[in-house]
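I am attaching a structure below and will ask some questions about it afterwards.
For this depiction, one protein chain was excluded, whereas all remaining protein chains were kept in their positions.
For clarity, chains are labelled A and B in written order, and residue numbers in each chain start from 1.
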Amino acid sequence: MSQLTSISDVLFQKNGSEKTVSITKKKIENWVEDLFAWLFCKQGECSDVELFQQKEEALSLDLQLFLSQVGTPNKTLLADSFFNDLIEIHQDLLDDLNTILEFDPAAKSKDEVLLAYPGFFAIVVYRIANAIWNKGVAVLPRVISEYAHGKTGIDIHPGATIGKRFFIDHGTGIVIGETTNIGNDVKIYQGVTLGALSVSKDKAEEKRHPTIEDNVIIYANATILGGKTVIGKGSVIGGNVWITESIQAQTLVYHKSEIIVKSKNKFPEPINFSI
Amino acid sequence: MSQLTSISDVLFQKNGSEKTVSITKKKIENWVEDLFAWLFCKQGECSDVELFQQKEEALSLDLQLFLSQVGTPNKTLLADSFFNDLIEIHQDLLDDLNTILEFDPAAKSKDEVLLAYPGFFAIVVYRIANAIWNKGVAVLPRVISEYAHGKTGIDIHPGATIGKRFFIDHGTGIVIGETTNIGNDVKIYQGVTLGALSVSKDKAEEKRHPTIEDNVIIYANATILGGKTVIGKGSVIGGNVWITESIQAQTLVYHKSEIIVKSKNKFPEPINFSI
Partner (left out) sequence: MSQLTSISDVLFQKNGSEKTVSITKKKIENWVEDLFAWLFCKQGECSDVELFQQKEEALSLDLQLFLSQVGTPNKTLLADSFFNDLIEIHQDLLDDLNTILEFDPAAKSKDEVLLAYPGFFAIVVYRIANAIWNKGVAVLPRVISEYAHGKTGIDIHPGATIGKRFFIDHGTGIVIGETTNIGNDVKIYQGVTLGALSVSKDKAEEKRHPTIEDNVIIYANATILGGKTVIGKGSVIGGNVWITESIQAQTLVYHKSEIIVKSKNKFPEPINFSI
């Protein structure tokens, strides 16, 4: 017992002087799920308008609690303003949903997209986190966006700006940085990174991530870097491409890799590996 | 209050006209975990055959509930048929498990594979979802497969066909599309995509994804695309390879990339980036 006590003493003393935000991640994550369900009426909340309104009030009170926990003043005003934003966000999300339905041959129904499309879930969570981020709230938007990242492998910073009819399919490994600017009708596949070139902390206030104009398609595992990098309207970026400079509008960029095909008898170098 | 009410009114009206499937994802996800535990006797359910049977009945009743929620007729018959399938699936999964034990130097015991191998978990969930998919059930198999995707980063469409002794190790980023056909004794590493070339919705009924014949190994981050692409028996596909055409049997395909090694003093172009 004396040993245990001394460990607690050491850690308690080390931690004691610092104040940390006291929020429950689990409660925020449940709030995100409930808000999603409420927005799209998934659990039958829409059967009765009064129940629907009560749910909204409960969601708003929870949000106000989180806002006060992260030290935001004017929590009631902010929460009202957020719920006001939801009218436009709801329409944007319906447009995102329809884009998936129109574009993906594997999508059979609206229900399937709502229930089983990680790309759609990530967009929903992004638009929610972004609205809260735009009100200058600390930490909370990042906890919300990280929840989607954990669930889907899609990491969209709440500070990014993303236009209408945004399409992500299988999204595992997608990273979209804080100062990224994405236009309308953009499609992004798994493993795409929209990142920064420089890492020095003093550039934290600059635009560090690329601009993607309207109607661009970026195929799997492409990497596009830099705050001054602009991918022009209507361009198509092939899989595995690595881009650090701007690309003109209506351009096709692809990666021509040399593939070597041999009889299996001669193994030229180690290509087989495991972990 | 009046403001809140008006927001609920707007969203309620927009959602109200549409009917959506009323299922609880959480309940389905718990069912998948319980079925997995029951199949492999992980929590001591196998200590007593009566408990084991009771658990089966509970699992069957839950399945019938889900089936009726997604609008499937003949739910009792379908559930019985699914549990019948489990005898063969159970044997297939034992074969999958033994393949991992035989092949992976890091695998120390059967327990470790059952408890801590995301690749095995993804295969278990795939074989369950695929059996339900093959009975023509809507939405449910996709909710089940998306659960494994969220947990493991491995995205196997329940419509894919996969043979015996399938091996996935670290699987983060694997995507296997709806009409993929995979033979026996195939091994796939992290980040591999078996995808479609064309995206137009009118090809939704065609075979859009590749065929992988017996004894093929596909190393990390390789991308193989197209419904007419066949990777012949016994071939080895190296890491990062991009393939859109068929490969003959017993072939070795690898990606010869030029690596430049320099003293660190001269930085030739931006290679350093963060997000």
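Basically, a residue touches a chain if its C-beta (ideal position, glycine included) is under 8 Å from a C-beta of that chain, and two chains touch if they have at least 3 such contacts.
Given the structure is predicted, the values throughout are model-derived calculations rather than measurements.
Novice: Which one touches the absent chain: A:Val49, A:Leu65 or A:Val253?
Specialist: A:Val253
Novice: Given the contact definition stated above, which residue among B:Ile123, B:Ala196 or B:Ile212 touches the chain not shown here?
Specialist: Missing-chain contact among the listed residues: B:Ala196.
Novice: Specify the residue from the set B:Lys151, B:Lys164, B:Lys207 or B:Lys233 that touches the hidden chain.
Specialist: Residue touching the absent chain, from the options given: B:Lys151.
Novice: Just to verify: which one of B:Leu39, B:Ile144 or B:Ile231 makes contact with the chain not shown?
Specialist: B:Leu39
Novice: Can you list where chain A touches the absent chain?
Specialist: 3-5, 7-12, 14-16, 18, 20-25, 103-106, 138-139, 142-143, 145-146, 149-150, 153, 155, 157, 169-170, 172-173, 175, 177-178, 189, 191, 193, 195-196, 199-201, 203-204, 208, 217, 219-221, 223, 234-236, 238-243, 247, 250-257, 269-270, 272-275
Novice: So which bits of chain B touch the chain we can't see?
Specialist: 39-44, 46, 49, 52-53, 56-57, 60, 80, 83-84, 86-87, 90-91, 94, 102-106, 108-112, 114-118, 151-153, 155, 157, 170, 172-173, 175, 177-178, 190-191, 193, 195-199, 209, 220-221, 223, 225-226, 239-240, 244, 255, 257-264, 266-269, 271-275
As a working rule, only the chains that are shown with their structure count from here on.
Novice: Between chain A and chain B, two copies of one chain sequence, what rotation angle (nearest 5 degrees) aligns their Cα atoms?
Specialist: Rotating chain A by 120 degrees superposes it on chain B.
Novice: Taking each chain's centre as the mean of its CA atoms, how far is chain A from chain B in angstrom?
Specialist: Between these chains, centre-to-centre, one finds 22 Å.
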